[in-house]
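Only one protein chain is missing; all other protein chains are in place.
Per-chain residue numbering starts at 1, and chain names A, B and C are given in the order in which the chains are listed.
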Amino acid sequence: MENQSFTLPKKLINVAIGMVIIGLISLAYGYFGGLGGERIAANLLMNNVYFLGIALIGLFFVAVHAIAESGWQVSVQRIGEAMSAFIPVAGVLMALLFILGGMHALYEWTHADHMDAILLKKAAYLNIPFFSIRFAVYFAGWIVLAHLIRKTSAKLDLNGEIFYFNRLRMLSALFIVFYAVTSVTSSWDWLMSIDAHWFSTLYGWYIFSGMLVSGVAVLIIILFILKRMGLMTHVNDEHVHDLGKYLFGFSIFWAYLWFSQYMLIWYANIPEETVYFYTRINQFGTIFYLNLVLNLVVPLLLLMTRNSKRMFLVLLPVAIVVFIGHWIDLYQIVMPGAVGEEAGIGLLEIGLTIGYAGLFLLVVFRSLSKHPLVPKNHPLYKESLEYHTNY
Amino acid sequence: MYVSPIREPLIKGNKDYSQVTKDILAPMAGTPSKYWYMGMTIAGAAALFGAWASFMTVFYGIGTWGTNKTIGWAWDITNFVWWVGIGHAGTFISAILLLFRQKWRTSINRSAEAMTLIAIACAGFFPLIHMGRLLLGFFIFPYPNTRALWVNFNSPLLWDVFAISTYFAVSLVFWYVGLIPDIGTVRDKAKDKIRKAIYGFLSFGWTGSAKHWSRHETISLILAGLAAPLVLSVHTIVSFDFATSVIPGWHTTIFPPYFVSGAIFSGFAMVLTLLIVTRKALHLEDYITVNHVESMNKIIILTGSIVGIAYLTEFFMAWYSGVEYETYAFFNRAFGPYAWAYWIMMTCNVITPQLFWFKKIRTNLVATFIISIFVNIGMWFERFVIVVTSLHRDYLPSSWTMYKPTIVEVGLYVGTLGLFFTLFLLFIRVFPVIAIAEIKSVLKSSGEHQKHADHE
Amino acid sequence: MEKKYYKSLEELSLVIDQESGQEILGDKKSILALQTEAKSGNGPTRRDFLKIFGFTVASAAVASSCEQPVRKAIPYLIQPEEMVPGKASYYASTFYDGVDYCSILVKVRDGRPIKIEGNTLSTVSRGGTSARTQASVLNLYDNSRHTKPAIKGEETSWEQMDQQLVPLLEAINQKGGKIVILSSSIISPSTKAAISLFASHYTNTEHVQYDVISASGMLQANETAFGKAFIPAYHFERAKLIVSFDADFLGSWLSPVEFTKQYTANRKLHEGKKTMSRHLQYEGGMSLTGSNADKRLMLKPSEQKATIATLYNELVQLTTGTQNTTNASLDMAPLAAELLEAKGESLVVCGSNDTETQLLVVAINALLGNYGNTIDTGVHLKVRQGIDSNMASLVDEMNAGAVDGIILYDVNPVYDYPDREKFISGLQKVGLKIAMPVLNEETSVYADYICPDHHYLEAWNDAEVKTGHYSLAQPAIRPIFSTRAAQESLLAWCGSKMDFRKFIQEYWEKNLFPKAGFAGTFTAFWNEKLHDGVYNSGEKELEVVAYKAPELGAIVQNIKGNEAEAVDLDLYFNISVGTGKYANNPWLQELPDPITKACWDNYACVSQKLADQYGLADESLITINKLGPFPVLIQPGQEANTVSIALGYGREKAGLASEGVGVNAYPLVTLSNGNRSFELSGVTIEKVSGEYKIARTQTHHSMEGREIIRETNLGAYLEDPKSGNEVREEILAHMKTLYPKKDYDGLHWGMAIDLNSCTGCNACIVACSAENNVPVVGKEQVLKAREMHWIRIDRYYTGDPENPELVRQPIMCQHCDNAPCENVCPVAATTHSNEGINQMAYNRCIGTRYCNNNCPYKVRRFNFFDYTNSDAFTGNLHDTANMETDLRKLVLNPDVVTRAKGVIEKCSFCIQRIQEKKLDAKMENRMLADGEVQPACAQSCPADAIIFGNLNDSNSKVSKMFADERNYHVLEELHVMPSVGYLTKVKNTNA
Partner (left out) sequence: MNKYITAYYNDEEDLLKGIKQLKSKGIDVADVMTPFPVHGLDKALGFRRSRLTRVAFIGGAIGGLTGFLFQAWVFTKAYPLNFGGKPFFAVPSFIPVTFEMTVLFAAFSMVIAFFIRSNIGPGAKTIIHDERSTDDRFLLVVDIQEDEEVKQVEKALAEAGALGIQFKA
């Protein structure tokens, strides 16, 4: 195989750095343009959580297939691994955000001076020290496991020793268990506690499903970029088809959870719950419905046929729409509680997201360039290549 | 097709195609064993018990049960949800595992689907029998009538009617479409004329023509694609029965995915319970191997853990919500008068499946069998905990009551178990318990003989 | 109050008689005759019987969803002028059962009295009713009624009876023998006149009045203090401070309906009223009255006298400075001071039957200047006239063979006299024993001549319950059985053939009409009073001498020191079966006690301390002085060493519904100082092995800290009317809905309930059952928590578990505008009307019980069995209370369908009443007036706690109550938007 490794093309680096600069400029604009600390903090949190979530999905993708012993994904395993390289970066940025006043701007429950009865009840969980401990535990676990998984995968690639294969499975299982819990609790910590009075048991899984879709979308986008660079030639239509099916299936799964949560709250109409959707429908109506169009209607209609899932011509635009769609989803999750009616999508929002995307690309591609793109010594690699599907 | 050498063979023994046919058709031939008759007798007796209980219920009324002014549902809906849950494994195996290309499903999908259909039939019995006026049960269908009255499309029970009947119908079609080629095989192997005629009729004239196979594969895949969301929708809608309400312990948004996951969990447990016995009784050890059991056990850990996380989430959120009714409902579950049920549920559903992390245990058939029974019990109690402990102490303490089942309710439950085993015992006599054609299609890549041949 | 043309059926038939000059078939015949005729004929069935009475088959057709052959009802041969089939008539009448009095309207549908309503024209009961009054209509259709006169067990005719009896009576009269008429207290002046007439004929006749609930001690105390044995009129509404020593004046003491009206009038805090009375109760067991008190103190019955004496001493000391020794364990000084502060505006009452104790109370009230203010000696309450010693001497006389003839009228001493054996042996020595019972009972078994009396709804009568407060009773139905008014019997036996109606008319014409100053003829006077049912003459008692302070020194000194560890027994009358007369009334038997929530039994209420001491738990068995066994019920608030047991249970001959229900505790009543004492000190308790299930409709007694009943005290309320209800503001601020607003543009029905007014008397429950044909399910089903009541009164204990406070709340369907139950019914059997009513279509219901599960208030009721014999299958009727006999079913309200097995039912806001009034208004082309529609519960309430009306009309009473700061909705945080509101409970406590 020719694509053992590659060096980062200058052009890509430049583009990425350019994007980061746009981000920084927007941030500065936000700061000096008087958009308010809350809006800036909310934007930073949103993008941070979004790209962190995508990075974690990269790792989750690798881990799940490792323990399921499925063959086909081996071909794109490297992309997933590389995505996880963003986790530490996100950790640092997020820690900075929280340390530099983001907590106070974002979370009502940190305002020790005016707590009501319900917030006082929750104080055993929602307090700054415990929040910080949980923050540390999440990132420590994710970073360590991501590192070990990448390292083991690299070793396995050297000679395909079954020992590393088993070890990879063991680490993957460990990560999945850890992630199953932390993905849920971290979503409560960082997102649900913005609307500190509100609660929903489904919330953690809803956030996870959104991240899952975005993660697959980003994987598809990165795969496309690599293919455009003439790399990843071992990835054939069948593999793309499967990624397309993921994008299609997970979008439906996300919509299923969205509906479950919305329907149950709509149906019972208990004010302590309806307040969440009440603000979103009444103050963020367009965004609220756009969310459904981008994340359900578009993938459902466009990816329904077999061919559309196999063609980048359709798949890539859908992946981009879905990527934007889930950004919108996160926007309507964060903004009503954190910013309120002054929230809007302007230069700050767009610029900062571009900045984060640039940083993400930079980190991921740097990581990609470090290891051979083709895990040819993986025990299931050959199976992956012969992969063929009928539908 | 290439299969990595690290994978274990799915079919043991050096089989060729005709051997596969012979092995799988063997249980249908000859007279049934005395164990089969014993099983039929016990199951039939249990079903008769259920018939008596049904009579008591319909004739005298729901008063023959232990329900009361506060606890409107108890064993009836517990059993309903339990059976529906069990009825999820078959379609999950056939549809979702097919979409995820898990080849090991080929040995178990046929019997799991049959079990699904029987379980759904058992499940469907409970919403019928739980009606106070069964004879007017047809009101639930939206049929044109002189009163110009339709039905309430807001009601989750109505959605249930659509969901369960659609699920049963589609599962039946899915199962039968898969069965047609095998019935063709049975027909062609049949010695006497009557069998040949009957199976000839049932085989729909299947010949194995390449064009038919091609279409058959296409519709199988599309049916799988349709059945996958369907299987999610069914238990989701069942969960809506509870989650749409305002009762603390019922109304919680996590119910849909958590119920689905619990359903698959319990379904796999029941499949294991049945197959561990069936493979032995029908000498199918080569087809349903320890590998299959292990794979299923992995699904059990996965779904069991999801269920466990859901339990904890619910519990945490009950506290976190700050809503006193929610908080109390969960406190009452764990420490109230029905705490024993809660801890049985916790032990059986969350703790025992974790033993499957040990390879020794998940590859041990006896251990698996025992744990599968535990899971069946635990999942029954999960529904009991949800239905009864949420209702018995809801908003106004003045109406709090306790519930005790009566012999009639026990009879209804035992009756469906009897029906279930009666039909399953009939099934293994009448249809091939393993999908012969599907086994043959993976025999080359995953059979022991071939695998050895490849690498020697 | 709209006026209706009330006229009795009997009068009607008389008119027809006169006009045609002949008997008209079908009009003269009694129901029974028709029934037996129908039954004996070839083929005709019960159904034909119903047809005759125009029982519209519509209800049957509605009940069955399947197509049924159309059956034509047979119309009246000659339609009575005022009678419109399907339209109810109301007759003013009087309820008096020898214990309680109530002025009532009888609702008659198609010839059948089916419901009792309060008569708002009455100045005594003021439109209120009690549970027993409401239930009394069912006794009319009691299966255990005497159907015919009988001589020594042989049924006979009235002619035969009179032919046999008159010579016997005359024989006694000739030889100068003594005839005794033993009756309960008689408040009917005409009856008294009839008795006098009898006594003038049979010269040696003695009339002995025997009250089961005796006020003998009080009568005697007043005799000492005022020179006449009487009971004065009380005015609880005028009292700022009410102190009650074990007087259950809201439940069983003297005139509970009247007192409830008075008491609650001064407990209300809406419509601008800012003051309320303060009520202290000293008692051993928890009574209905005690549970309503602002402060309830536990007092052992045996310490009561000492405590009252101490209070007296303290008062004397405060007013005159004279110091006396006191020996009560409670410090009464603060109370004395408080009472003095409310001088002339306080009221001290005591439930004791001890003359000395009552004398102390009289003295206390006199000291406080309450006579003339809160107590009116110019008006006498006449419901208790019996002096216990008279009864005791009668029993002695009978045993001595000194009584030759006895006429038993409305008494049942074989059951309720403490020394039953002695009474029986005495009775057996009486030569001529005549009983005039209505229902089957224990005493008439010993009588040779049974002359069954009418049920009061079949009879003419009058009453003077208080001086100058007259009322009339008229028949609402022809006698169902071959019975005769007791008064007519008495008249017949002294040779008068006059019927009692005429007798009353003559009495009124002679005695009342001349004084009335009525401008018109007597007939006009009579018709008006008969229509109104009540007549206030404004008379006062003249012969009462002024209060003369009695000599109390000896009494105070003779009070024994109490034995702290001795166990006291407190026998009480509950609000359901009362004295036991109503034991065969399934509605009352199934009525949960307002305190214990138990039904279908009596039981021994013990304190936790006593339970621990004797190793008792709920439902263990004990005997008291070897009598029993009684099941134990551990009652919070029970004085540590007091056991309370309800009387009126353990009836032997009352009929099927009373069979095996409870234990007769009357043998535990003792005679002390000539009076029957319902308290007993130093009883022996023995634990008996075994267990006995007590059926309770509520088994959890704490609110678990939830904001279900919101409470405050008067001080806090005056400071902030929102007090206790603060949470509402916060809840309303968070009311966010995802639904579009539904408009109720015409009517939007709502109900407001004042928790300060509700005393828990349960009248509403019986009224609801009667109005809506709510089935009785029996003890075994109540034990399974399947009672069917559409309205219930929740009660919770709060505070100190030893002596908790009790709060209560009537709960019925809340008719939520966002009803969770409506959403989930798959067949659309329960929906919301455009008038805001949560409707139930029984025909459509298939019985999934989903609505029931999803109701946060748990007000929906399911027909677990075929309780009403309306199921498609035959042979599965579940009727343990014997409610489904042809006779009993006559009480059914034809406007409300009976529900089949497997159907959910619940409160409908009495939709049939709404519909009726709406149609009336439409016919008269006018708007509905506020208060015109009254659901049965609101109508029956003696406390006016329930207000019903249109929420869209901002001037309606209910709207105003909804606008009150005290108003809240139960579980309003769920945003189910109930149409029932509650006003917070305000207690007049110092805290």
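Just so it is clear, contacts are C-beta pairs under 8 Å (C-beta built on N, C-alpha and C of every residue); 3 or more make two chains touch, one makes a residue touch a chain.
From a predicted model like this one, the values you see are computed outputs, not experimental measurements.
J.: For the full complex, can you list every visible chain touched by the one that's not shown?
T.: Within the full complex, the chain left out of view touches A, B, C.
J.: Which one, B:L48, B:L99 or B:V177, makes contact with the chain that was left out?
T.: Within the whole complex, the residue contacting the unshown chain is B:V177.
J.: Which listed residue (B:L149, B:I351 or B:M402) would be found touching the missing chain in the intact complex?
T.: Checking each option in B:L149, B:I351 or B:M402, the one touching the absent chain turns out to be B:L149.
J.: Of C:A342, C:A763 or C:A819, which one is in contact with the hidden chain?
T.: Here the residue in touch with the unshown chain is C:A819.
J.: Residue-wise, where is chain A in contact with the chain that is not depicted?
T.: 259, 262-263, 266-267, 269, 304, 306
J.: Could you list which residues of chain B touch the chain missing from the display?
T.: Residues 1, 16-18, 21, 142, 148-154, 156, 158-159, 162-163, 166, 169-170, 173-174, 177, 180-181, 184-185, 187-189, 200-202, 204-219, 222-223, 226-227, 229-230, 233, 237, 240, 436-438, 440-441, 444 of chain B touch the chain that is not shown.
J.: What residue numbers in chain C mark contact with the hidden partner chain?
T.: 739-740, 742, 816-823, 825, 828, 831-834, 977
What we mean here is this: only the chains that are shown with their structure count from here on.
J.: How far is the middle of chain A from the middle of chain C, if each middle is the mean of its Cα atoms, in Å?
T.: Roughly 71 Å, centre to centre.
J.: For chain B and chain C, what's the span in angstrom between their mean Cα positions?
T.: Once rounded, the distance between the two centres reads 58 Å.
J.: By the touch rule stated above, which residues of chain C touch at least two different other chains?
T.: 820, 823, 974
J.: Which residues does chain B have that touch at least 2 chains other than itself?
T.: 154, 244-246
J.: In the complex, go through chain C and note every residue touching chain B.
T.: 65, 698-706, 708, 781, 784-787, 792, 794-796, 811, 820, 823-828, 844-850, 852-854, 856-858, 860-866, 871-873, 876, 878, 900-904, 970-971, 974, 976
J.: Please name which positions on chain B make contact with chain C in the complex.
T.: The touching residues are 59-63, 66-70, 72-73, 127, 130-137, 139-140, 149-152, 154-158, 161, 241, 244-247, 324-325, 328, 391, 393-402.
J.: Within the complex, which stretch of chain C touches chain A?
T.: Touching chain A: residues 731, 734-739, 818, 820, 823, 973-975 of chain C.
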